[in-house]
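Written below as structure tokens is the structure these notes are about.
Only one protein chain is missing from this complex, and each of the others stays in its spot.
Here the chain labels run A and B in written order, and each chain numbers its own residues starting at 1.
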Amino acid sequence: MSALAALARLRAVREGRAQRLTTVRHCHVSDRPMVFVPFQLAGEAAAPLAAMVGTDPGSPRLLVVPQPRDRDLRFAFAAELAEVVLPYVEGFGKVTETVERRNADPYERCLDAPQLVLPNRQGVAFTGLLGRSTRFRRPDGPFPVHPSVPVLGRWLTFFAERASYPGSSLTLAATDALAMHWASGQSDLEDANLAALMGWIDPPPGRTGLQAAEEAEDPLLWPPAGPATDPGFDNEVLAPAIEAYAEAPTAAAVERIRQAVRSQAEPAWRLTWRALELLRALPAGGSVAQRWDYDRGAFTDFLTRTAEGAPPQARRDGAVSAAARLARMERARASFDAQRAYDDPLVMAEYRLTGEAFAGNVVATEPEHTEGEGRSRKLRPLVTVATADPVRLAPGTTLGTPDRRGQEAEVVEVEGGTVTIKITKGMGRGKTPAPGAVPEVGERVCYTSVTDDFQAAAALPEPEMTPWTHGGPPPEYVPTDEDAGEEWS
Amino acid sequence: MDALERRIDELRAEVRRAVRVRDAALARALRAELRRAERDWDATVSEEALDTPATVPGDVLDASGPAPDAASAAFRAALGGPATVPAHALGTASIGSGQVPGALLPGETAGALRSGVASPSAGASGSSESASGSSESASGSGGLLSSSSRRAGGQAYGGRRRSGGAERAEGGSRAGLVPVREQVHQALAMLGAPAAGRMIVAVHEAFFAGGLRAGRMTSLRRDEERSFRAAPYARPYYLCAALTERLSPARGLYAVSTWPLDRRIVTPLSPRVDFLTAARRVAERIQLLTGRGEEPSAAAVRLLARMARNIPGAMPGDVLPPDPADVIRAAAAELEVHLPADAAGRASAARRAARQLADVECLFGAATLSDAARKGA
Partner (left out) sequence: MKDRLDALRGPVPPLAHDARAIAALAANPGCARRAVLDAAGVDKELTARHVGFPAPFGRSRFAITRGDAFEAQVKESGCAELLRLLREVLHLPIPEVAYHDVSDVGAHLRHSHTRRLIDRAARDDGDAGTFYDHPLFALEIAGHTSYLEPDVIAFRLGGRFHVVEIKSFPVIDGQADPVKVAAAARQAAVYVLALRELLRELGHDPMRASHEVVLVCPENFANKPVAALLDVRRELAVLRRQLARMARVEDLVASLPEELTFDLARDASGIPTRPAAELADALGAVAARYAPECMSACDLCFFCRDEARACGSTDLLGRHVRDQLGGVATVSEALALAEGAREPADGQDEIARLLRYAGELRAECLEGLELEGAR
């Protein structure tokens, strides 16, 4: 956490209301997201109890497992969930665009992609578990399930994995998305409670954020947003209802359970949609669309592979693919951080505070400054900026700037309140700079050492070259009968 | 109805509040009131089901069928299980919605129906073969356990039903046909060694009618002891305790009075010996069934697999289901290691017991009745 964010929390305490951490929105919010509020039976590994799911805030589907310990009922739940999720997801495959690439064949990409929104991070983790417990099933063989179940499992796994990919918006956890944009007047541990966080951001009229958050901690007023249910609810409401169903599985018994879980799911359902509304109201940052393009690509890719009958995702990555994944994630993280800073002065301010960036007015320029002789003579304009920022950049450091994203610069000298830089990339081949390429005296500029260059992937061996110290090449993952028949109890 | 639901919600909240501040008396009173309100609600719902074949008012969330009870049947069917509808529900649905569930299985007694034995029925268009279990089962869990379920659309789907489902379907009635003590005796006689409640339940599920619940066995030993004290040896057998080497009743183990004393003694090695013996018996029983051309129940196969995985060499290559012959061989091999020491321990304890204990103590352990009752419970 930065001092800037800490200050925002302090202000939130004093104002009784959450404070903005960004000037723009850094995640994509779909026009047609699917909200998924799952609940799980306490004590079980991944026993779904219920889920409220849908694309219309006004008419959610409520799916209920009246006896969560019953394996058949669980698979029936999965099949029902598939009925809701799969048409939504696969519907995005219908309209595509052709994307041209340099040095490669053009490819087809879906024009839009699904977006799965959960109330919180635990919901995402549970989505992953549901995916894990269903993706290896088979419609034939000794323990047949409905054919849609394994497909659902792959998609849920896909969504859960994308959630941990920095900058991806295919899956959002409402609490995380909100906390990225607002600082509440409580701790980040408490921010994990969606109702409490929303209390700070969007308190009901006449309440302070603190009052609203305190109210939100009362499970009777604001049941937890899942997947765990409130123990009091379990003991006093759910357990008797499930027992009644076990005694006599009548419609009334099922209805009683439905009523009970609906009372727990509806508040979270409404809050999640409200959170999306709040996020949608923020203007999108400059790179949001670009990241969504990647998301669409990832979605299209997975859709195609699934359609082609690729095997389900492995239980565990092999050593090399795990390392490659890690490296990919790290790059995505760095890139996401940089993009947010470039898109958003308030995020950039964090780097200015730590001395990794500076902003100020140009006080002098030498636009036709060159380096080298003869044919290797190059245009290297010098720019001197007066700044109040506590610059901590060594000469020679590579810099980028949000104002001229194609350019690269280098620190020449830091002296008192001024920094001199030289522009090293993006100046073209001419003897004089193109108009506007070099900032004018008096212009306000910002430079930072945080850059979003996709460094070449760390040199990792191809999966089939895995050294024996790492277990040798991984066998290609082939799901077994055992996977398909694994107990889910 | 709405008012009733609001009232129920309020009461639930109040109960939970009372529980939170640990006001037990208030919580109890509130709970009682809550139960009353819920009963009223249930009654009203049932009435509405009779009157109006419509969805629950204002319910946009519900995807279920026309009238709640018929919906339940359809729901059950859609879930792929043999639809299990208790008699009263069937009645209601048939009167209310006109969606008369299918004919009851011939030969199924009214008594069984009343207590909720599974009947293939309702909206399920696919047939579900229930009630045709192993030879011993009257209306068997065997059938339930192995029956392949069908989806309403007729698509094969679902799979084996777990005991949870069976338990629900059974509703505690089959236990009523054969007294609990006889059911326990059946299982123990087959195992041939002292066993705990869970094992007895599993064996009964696997080879007999099933539907025995551990909960129903809690007072068994105490009742047997009482009966024995009142009229010693009046019954052909008693379910009694296994004895520790200190001749006190072993916790949670059941035995049969007609067994020789040393078989009822447990030394520290005996739990293992008895487990291996039981595994062998289970495997032999399955061999016997297959030899007669009968299919062992899914529960039996599962039981054998669960036991086999805990015996070294009983499941070569971890292939499921285990071969009973492998299990018998592996169990015998390990038994050889433990048997001599165990037998010596049992024999010496048995000699002591015969010397020191009165008949009743020999069966129920060297402890006072009240003590035994406390422990047995």
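The working rule: a contact is a pair of C-beta atoms (placed from the backbone, for glycine too) under 8 Å apart; a residue touches a chain by one contact, two chains touch by 3 or more.
Just so it is clear, the structure is predicted and the values come from calculations on it, not from any experiment.
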item	value
Option from A:Pro139, A:Gly297 or A:Pro345 whose C-beta touches the chain left out	A:Pro345
Sole residue of B:Met199, B:Met217, B:Val301 or B:Ala350 that reaches the chain not shown, by the stated touch rule	B:Met199
Given B:Arg6, B:Arg35, B:Arg229 or B:Arg251, the one touching the chain that is not displayed	B:Arg251
Interface with the undisplayed chain - residues on chain A	1-11, 13-15, 17-20, 23, 41-46, 129, 132-133, 182, 185-190, 201-202, 210, 217, 229-232, 234-235, 238-239, 278, 315-316, 345-346, 349, 352-353, 390, 486-489
Touch list for chain B against the chain that is not drawn	20-22, 196, 198-199, 244, 246, 248, 250-251, 268-272, 274-275, 278, 307, 309-310, 312, 334, 337-338, 371
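Everything below uses one rule, namely that only the chains that are shown with their structure count from here on.
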item	value
Chain A-chain B separation of Cα centroids, rounded to whole Å	47
Residue ranges of chain B touching chain A (in the complex, touch as defined)	5, 9, 12-13, 15-17, 19-20, 31, 38, 41-42, 45-46, 49, 56, 60-64, 67-73, 75-76, 78-81, 84-86, 88-89, 116, 149, 151, 155-162, 164-165, 167-168, 171
Chain B partner contacts - residues on chain A that touch it in the complex	52, 58-62, 67, 69-73, 75-76, 79, 142-146, 219-220, 232-233, 235-237, 245-256, 258-259, 262-263, 489
